[in-house]
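All protein chains but one are shown at their positions in the complex.
Chain IDs A and B follow the sequence of writing; residue 1 opens each chain.
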Amino acid sequence: MKSFVLGIALASSIAATASSAWAQPAEQFVALPSYRVGPYAAGGSGFYGGIIDYFNLVNANGGVNGVKISWEECETEYNPSRGVECYERLKTKSGGATVVEPLSTGIAYGILDRLPQDKIPMTTLGYGRSDAANGKVFPYVFPLISNYWSQAAGMVRYLGEKSGGMNKLKGKKIVHLYHDSAFGKEPLPVLEAMSAQYGFELVKIPVAPPGSEQQSQWLQIRQARPDHVILWGWGVMNSVAIKTAQRNGFPREKMLGVWWAGSEEDTVPSGDAAKGYTSMTFNTPGNYPLLDELRKKVYAGGKGNLQDQSRIGSVYHMRGLTAGVMYVEAMRAAQEKFGKGKPVSGEQLRWGLENLNIDEARQKALGVHNMFPTVKTSCDDHEGSGAVKVQQWDGKAWKAVTPNWIVGDKALVRKLVDESSAKYSAEKKIAPACMKS
Amino acid sequence: MFYREAGQFKTSYEADGQILPIRQDRIALIATVAVALLVLPLAASPYMLSAILIPFLIFSLAALGLNILTGYAGQLSLGTAAFMAVGAFASYNFVLRVPGLPLLAAFALGGLCAALVGMAFGLPSLRIRGFYLAASTLATQFFVVWCLTKIGWLTNYSSSGVITAQKMEILGYAFDTPARKYLLVLAVVAILTLLAKNMIRSNVGRSWMAVRDMDVAAEVIGIRLMHTKLLAFAVSSFYCGVAGALYAFAYLGTVEPEAYNLDLSFRILFMIIIGGVGSVLGSYLGAAFIVLLPVFLNIVAHGLALPTSVASNLELMVFGALIIFFLIVEPHGLARLWQIGKEKLRLWPFPH
Partner (left out) sequence: MDINFFAEVLIGGLLSGVMYALVAIGFVLIYKASGVFNFAQGAMVFFAALTCVGFMDKFGLSLWLAIPATVLAMIILGLAIERVVLRPLVNQPEITLFMATIGLAFFIEGLAQLLWGSQVHKLDIPIEDVPSEYLMDKFNIIVSKFDLIAAAICGVMVAVLALMFAKTKVGRALRAVADDHQAAQAVGIPLQRIWGILWAVAGMVALVAGLLWGARNGVQFALTFIALKALPVLILGGFTSVPGAIVGGLIIGASEKLAEVYIGPHVGGGIEGWFPYVLALLFLLVRPEGLFGEKIIRRI
């Protein structure tokens, strides 16, 4: 018993000294509350692997104007309570975290109210509060590239164009098969508004989480005989949906998934059933000079984060790379303004994220041309783009179906964002205003 | 040598009935409360306060609630998180819809709503026992979360079904820094713990324990089973409801119904089993174990610089192994280990 206690004491003292040795000054520190166990581990490991791979590449190329990027992960198990604890632990390390990305709506909600006091910006790439696109009410939250409302609008626009024009949607039937939670209900305002506007019938069918059993839902869908099914699912619900669709003879070409239902983790377990299934994405599938550079410089040296190299270029990995690119470009922009060659603070990086301008020329220079849409953020628009693409699974890989980026309905989304953020600012008694640098 | 009862005589009936009859225990408790109240808010880092101590206190309260139901009244329940959710959403709605309602009254009313729900879902306990009851409390868990997701009025028609807890203010004094939130939570938890301890020592508690040990015998000697069991459910749910309200107001800030899922119910059950079923101290020890252990494992894993996927899986494995280890070493939980420690301390430095 005594030796046991001594052993614990020894181990913790070693751990304490080891972790304090991590504090390297003059580095740009990024907090990564990640998840690599549990039901969403596959996606988490791909996404955070992508971010870390990009950081390693940038560091190998000399850092951002000589400033190296450092980061620390913390296992949240996708649990809001642990996510908040991880955030609190990481936010003061190494001189202070300068940006955080939890990849979880629950954790993002838990952290949201602490950000203005801690002065740390949070990105919620493609998820989270859609109304956070209004930077006047949410100065520290960045739903970059596209939020759920833009995506839903983009889906309807794509379905309209697929039918031959938005006016052809009149009289059609679209089923919204959704995860019965905050996530699944998020796009309803947009879908209902567009259903009223364009005259299609919206049938809402919820799936009780986690969605391992969907036989009754798909029988209902077969009965309804819709023209399209929007799959707004997460985790196991997606592969089960695809398989159950096959089991009930529903053509997968008519299914359009949200981008959290559009990765290899959803199609591979479904096997052959997923052939022809389409989903949204904000990354054009394919190879890029950046990926080749990664393989050469990072993976060849054994510093690659993914255990399985065939996952390079997979959907979650590319999402992670996209996030990494956003962060580094924001760091560059912030250094241009606040002083090159030294790490920027959280507030300064916030400015950087609010003044991103990644156009096609810059994308070409980075080797990611067309990997994601051009991004231009501002105080009013923390999204930066709102554009989406559609990809289809051919049995082995994803292939882009739409050559160009689709923007759904900026006016409608903006109206909803303004309404919802006004409600939040009234509840929280915040006066909406742009932050001055 | 130090822990002796020698010289401490009780000269009145009230003195004999004290919660802590030994003076050294009283001094230790007063010292702990003094440290918690005066020293920690000033000395502890904001991280310790907001990410370790506040969730520890909130989970201790929830564990205490579950301990009342499972440890003292013997009704195994897996619906704790659902009662917490009711408390949270009810408090939110009371603050939202009743202008000028004091914060503590809102928490109390939220707890009362949770108590009513608890009584309703506790009715099956009159017929069902043991694991079957546990499995039927799962019905509570899923049903309540479903209700909260479906009924838009409860979330003020938020499009995504989340609620953002309002600022906490008592008589104009805002509780917005970690230290102030910690003090508020500490005060609420301490008062409720004292109430619980007294309830357990009283007639009510004794009837609960009689029902736990053998309810047929309890009925034979005249304890009204329905009243006792439903009261246990009501009190337990009240505590869980207040804990849930604190979880939303003082810790997370914004919650969706899914934050009170089955996973949370199981965590609280682990807390009371590891801490010690049927013990107030056990609730605290178990909560400390479950809150601190993952953090500790995380820090050790980082210190050893393992690749994160390996580290995360090892954390899970070590957590499971430690649960089994503690159960083998002391099946009655950490509270029993503490008790054994105290008994050894009474003899120290003599061996027997």
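By definition in this document, a residue touches a chain if its C-beta (ideal position, glycine included) is under 8 Å from a C-beta of that chain, and two chains touch if they have at least 3 such contacts.
Everything numeric in this text was worked out from a predicted model, so none of it was measured.
Contact with the chain not shown here comes from a single listed residue; of A:56, A:130 or A:246, that residue is A:246. Among B:4, B:129 or B:180, only B:129 touches the chain left out of the display. The chain not shown here touches chain A at positions 36-42, 45, 180, 204-210, 212-213, 215-217, 219-220, 222-223, 235-236, 239-240, 243, 246-249, 265, 268-271, 273, 307-308. By the touch rule set out above, chain B reaches the unshown chain at residues 76, 124, 127-132, 135-136, 138-139, 142-143, 145-146, 149-150, 214, 216-217, 220, 262, 266, 270, 273-274, 277, 309-310, 313-317, 319-324, 327-328, 331.
The criterion applied here is as follows: only the chains that are shown with their structure count from here on.
Chain geometry summary: the mean Cα position of chain A and that of chain B are 35 Å apart. Considering their complex, residues 11-12, 14-16, 18-19, 22, 34-37, 41, 45, 48, 72-75, 77, 79-82, 84-89, 91-92, 105-106, 109-110, 112-114, 129, 180-183, 185-186, 188-189, 208-209, 307, 420, 424, 427-429 of chain A touch chain B. Within the complex formed with chain A, the chain B residues making contact are 45-47, 50-52, 55, 146, 149, 159-162, 164, 166-167, 251-259, 263-264, 294-296, 298-300, 302-305, 308-309, 311-313, 315-316.
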